[in-house]
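Single-structure report; data block below.
Left out: one protein chain. Kept in place: all the others.
Read from first to last, the chains carry the letters A, B and C; within each, the first residue is number 1.
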């Protein structure tokens, strides 16, 4: 029978030290099209299994050096979580002005096992060691920061600053002039499944908002193909609280959120012009939507329940077929079997978007439901999916997380 | 300074024994129109303050003797909670077939301080000591039970069995023939604020479902006055889990509900014909609605977000004014100040319905939001409101609970 | 069959207007010992049922005029909720410095149905119209405020400022000198069931903290009677988040609290000296406790799980019997039947303390469990219980709330 022995622990765990563990996750870089990367040759040419048995303790350099700007918020920490399993991207710079000098483990204890550089003020960041940037800063300040970055960097911006092509619309909804209109012209809207080729060639990607992601993925193909009417699109959306960020606000206290639901930003939510821009592009005509978001007691998750009128002669089967065709080869967008209802909890922590269409009781109408994790496909996951494309990697790299349920 | 003394406790708490505490809650019976009640004369003629100082320990008889059928479910226990502060209604019979012989405190420990009769099987209940009945049984069995009750009893039925005037509609949606069509003809639909006078004279009231309550209260006046169109009424409703009852179902486990949301019963929820019946009555023409309920992680609470088209020439102000006029004298239905968003947590545990109307981005459309506690105004609270009316008491009697927040 | 009619609503609801509804809740004042009150004689001499039928719409004056200082926090709003059903106490002054000029409904929409004075800055409050005060201000500032109040007022202070008899202990734990030591000498500690007689005669009551309430209620009788050892008392306590107040703090965001638990303030929580003071008084010797609080995802509720060593020869039955005897006449403290485990959800929203004792596996040890609602018996409910005593009313007045479950 087993004899309990702590000594065994100390002896036999040695071969599995942190550094080695990390190396075992490494995968060699793709062989082509990555001129911006420097690859540690000895790593790339040896299968991981052999390296695991080796004695060297040198921490291998990852191929792409990443800066995370605004690492002390939820989207920043989610970037860190996802990159932990990315074989090619390694974080070399993290900024957080109010937490400068602190480790990520101090600010986010769930990340304390990661061996990462301390956070610095953005003014003190050294971008000479950086190949690409995730910008997780608030809208408004983002423009100036990105304007000041070296032009050689690839950038995925998670703020709203470069999402609206029409500068005047930005100024109307955000109440301030846009201070980098030239960057706005360069920016590519990062709805991966819809604009993949543009993203692949972009230097600056404006990562979509969470609501617009959950809404455009099902609607763009339907609008584009004219199988739903471009009128009276009614979107009732429900979001988890993490979308509001980590800032201390009375309205987001546990006691103010638990065990209840409420609508907010009725007709005035800033994701409206982004949704309308995407749908109007697809329709090649101006679309105005009804959009009512709701805040509910869950940390992650977002459901959009969308009520539409089908075009004359169109049936639910047509809608289903169109979505099937549009997304059948996608890794992260899944049309469920007919009749199966998507649940937000079935995408939690993952980059998936699940969706389905249902007939309405009122003839000629349909109900479309899509769910995402607002912090993953709705923010940091899609950002990583985009940077993978921009850097020439398979877009699913580092995103192989199944949903966490229950 | 205070000297800590337990002895003091035992000596001085004696005057506030349970029996006396109960008597202090008693109020005398209304003076007229209650021929079915027997009133303990000595109680009725003495102001409570004097009685409190008295020495008698006899437990005073309440005026109206109540039976709660199906007391082991959430609507049954909610009736018990509400009646605890009712000055005139006293529970004399409680039934629960599978819990027969048990005390309410065994089944619902939060009610263990109540001095109530043990639960009996319904076949063993003695209705000779009963004046009125709350029937909290499942649909289907309810019909037979109520058919067998003495005709002298006032009954509020919380099941769906008598809500649909059209028997064939009942059979279609509930998949079984109706076995008490003659009672269906007698039954009055118990949406208090809309049908108050009919309820006052009813013997059998079909208490509305929770969704229909939250939806009809704001819509009935608007439909009736033709200020919204009777077409394309789209209802996106969100409910707490208690509406599903206390039965053990995998789908309602904590782990299956927490931190997520999902739609259910899309186009097939059994509250649909009830909603359409009420709105069609108000419109004097057949109305078909789009109704999509959602289940979310809260025990109590219900929000209906309703998307409507206004009639030509009608403005949001007209909608607001109509609701203001329709409900300005109501105790439990409150139109919030313009622009204020109703939250479910602000009605938790109370009989209130809060509501408001908002302009939509799409011209000519409006968004209507109403919130209730599904177990109170959506079930047991409205049931008590109705029985108060049926027995000649002010309808707010026993319902003075402010919402519990946070 | 019922014909749907909104008109009925407007006609028949008239007799049940708000003012009348309020009057119907009124009960006459007790006849003696209340020289500070003015009693509307016509009200006191008429049974409520008769007054209900009357035509007068004059809002009746309640007997005792109450000021709530710090009405914009959770304990303040809880006082308002409880007083809504109090027949004798009426709020005439509410203060909230940062919300001065606002209505309670603006700050707490769940209270918007109440007809209350707007909040004023404390410097602008008129105490000439006040008989008694609930002081819900933060510790530290409380001392100065209370020092400045007219000496004729009865005061229940919910802060920690007057709980510790030993001024030096206050200064040690709260890190500042005490600025009202003379008031400290006058203050009576408000653990109602233990110090009822002192409270009855007090002018200034220091309302206990939530943890100390849940811990002292079961332990004081056991320590006092020497049936548990005064050594190694280990308290593992779990609290809902509302105890942390409504201030915006990152640590109390929904996202930081949901779906997890953690200890906090280990060995340093400021309730420690209060607990030790109470137990030491009971033991007549210095007791040091081990106290570890935990924060968990619930808005209300508190459980203390207490691990004790029984005195030689003592059994679990002895503990049970002692608690039975100590509290058998109490309205709000309930020893459950042997073996039944108290749950926090079974006291939610109510002033009850439920408790029980269990044998431990280790011989000679026992486990004691008590649960309260931290905002009611742990704060505002006990405060009202105390003011009732101080003003000569039955202590349960206005506290007849059954727990809200589920």
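Just so it is clear, a residue touches a chain if its C-beta (ideal position, glycine included) is under 8 Å from a C-beta of that chain, and two chains touch if they have at least 3 such contacts.
Worth saying up front: this structure is predicted, and the values here are computed from it rather than measured.
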Inquiry  = Tell me which of C:244, C:283, C:298 or C:399 is the one touching the absent chain.
reply    = C:298
Query = Looking at C:100, C:234 or C:325, which makes contact with the chain not pictured?
reply = C:234
Ask   = Among the options A:71, A:96 or A:188, which residue touches the chain absent from this view?
value = A:188
Query = List the chain B residues touching the unshown chain?
reply = 74, 241-242, 246-250, 252-259, 297-299
Inquiry  = To test your reading of the contact rule: which positions on chain A touch the chain that is missing from view?
reply    = 1-6, 8-10, 12-18, 21, 24-25, 27-32, 44-50, 52-53, 74, 77, 80-81, 84-85, 108-114, 165, 185, 188-189, 193-198, 200, 220-221, 224, 242, 258-259, 278, 281-282, 299-300, 325-327, 329-331, 334, 336, 340, 343, 345-350, 352, 354, 394-397, 400-406
Task = Provide the residue numbers of chain C that touch the chain removed from this figure.
result = 231-232, 234, 236, 238, 240, 255-256, 258-264, 266-267, 272, 288-292, 294, 296-301, 303, 305, 307, 341-346, 348, 358-362, 365, 367, 369, 371, 406
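Note that only the chains that are shown with their structure count from here on.
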Note = dist(centroid_CA(chain A), centroid_CA(chain C)) in Å evaluates to 46
Note = Expected list for chain A, residues touching two or more other chains, is 255-256, 258-259, 297-299
